[in-house]
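One structure is given below, represented as structure tokens, and several questions about it will come after.
Removed from the display is one protein chain of the complex; every other protein chain stays in position.
A, B and C label the chains in the order they appear, each numbered from 1.
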């Protein structure tokens, strides 16, 4: 029952984060299509962030579905994750307003890195709570994605000072890796043959 | 169970989209009724977009109710649909601020067209997944509405360069066609005599 | 099942409406308590609108709990109600910015009146659908509140041109009347001895 409300609250926050980002795309005063030109970086950063929040919602969804008991620690680790994700609209807005400047691109990476760490903490807490033989532990396995992404974010942060565009490409690659849904968990859930969701 | 969360997240995003549009109706500084005059186009475009989001919510609701299993593909096709719908407040704001200018009216149609395509992709994925004998496949049938609307949007986009007002009327007609709820699905659900919703 | 999603969507929209109103209370640049003085009308109109949305949520909650089947008509009557309620933040902002000017106070009444009519339409549709012997029909009874409020709103609209403060007092009185929860429905539900909520 607790889990239901954890999901509902997280869904609410993620739905709002993904939607208020669009408020950063300020309506231009001119009425020509050329007036939209300056909005292209805003639009691109919006699209990328939309995908990132979508990825987090998707994975969060899979991960929480394996949880049997929500502890205080899990609640706060979840809020910690939502905190960093809530800063994505700000970082996105800064990136878009400054046409992929070095500092905004680096900050974007920092926020993604912190969100990645927060996700890892939440995942570890759930596994610790559910046991090493739990569905999630088996499903995650070596967790290659989770281990590779922080290094990609770090690389993008460093690179942003040399060439912010390359940094942007790295963020796109990191998103692409995650776009493939976590089939391992889906498969494990099916194999386990148990109704794990309540 | 997954479906529940897909619905909850979609409901959340659609509820936010439909509501933040009202933030584009900026409070006028004057305190006369005449100060509201310039807000009339903003109000009219708000009302039309409200109806469009309402239509999408309504149809989304009917469509998802026929789904038995949510796959990764369906999740992302759904997010893709929400992405285009999330741009409606921006397009609405641009239309309203520029009193139905040509470019804003055309952009409005582009966003509707992309949302329509995204809806079609989601629908096709669900039918592919559920089978050609599925409830949705039967209910959709020839899908006249879905096939006609893109052409209406395309027509409105082209016409907007000649006469934006005619373009606006076409958007109203396209909305009106959809306003009639998809009784085919409702009927099919009833006829099927099965509890399709969990 | 449909009902659940109708409630979820309405809850979402009402939660957003009640919360985004606070964005109209703009943070003052000064850092003295005296800088808050000019925000007093904004705060008062916010508080009144918060109560009104609370009343609508409360009554909507009771009313929908008696529904057995959601038709397309009910869906759209519900969206129609949400449309007018979504304009309350705008009307509230205008009232607050103009320190209870005549036109803003009248507009506030117009929005309340339209929302009241939309509520009445929704209620009538539900009763028509559920039958005259339905729980809601019995519970509503003579529906004194529903019949008195439109006249109060109309009176306030007219009075606003003479004395906007008196108009504000009428809105407070109309809210106060509704603040008393619809015990009739609660009682009827209990007496009916049936589990009306699914």
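To be clear about the criterion, a residue touches a chain if its C-beta (ideal position, glycine included) is under 8 Å from a C-beta of that chain, and two chains touch if they have at least 3 such contacts.
Every value quoted in this text rests on a predicted model; they were computed, and no experiment measured them.
The missing chain, though absent from the display, is touched by one residue of A:43, A:94 or A:120; that residue is A:94.
Along chain A, the points of touch with the absent chain fall at residues 1-2, 5, 8-9, 12-13, 15-17, 20, 23-24, 72, 75-76, 79, 82-83, 86-87, 89-90, 93-94, 97-98, 101-104, 106-107. Seen across the whole complex, the unshown chain contacts chain C at 7-8, 11-12, 14-16, 18-20, 22-23, 25, 27-33, 35-36, 47, 50, 54, 57-58, 61, 65, 179-181, 183, 186, 197-198.
Please note the rule applied: only the chains that are shown with their structure count from here on.
Summarising the inter-chain layout, the chain whose CA centre lies farthest from the centre of chain C is A. The copies chain A and chain B differ by a rotation of 90 degrees on their C-alpha atoms, rounded to the nearest 5. If you average the Cα atoms of chain B and of chain C, the two centres end up 26 Å apart. Among the residues of chain C, those touching two or more other chains are numbered 12.
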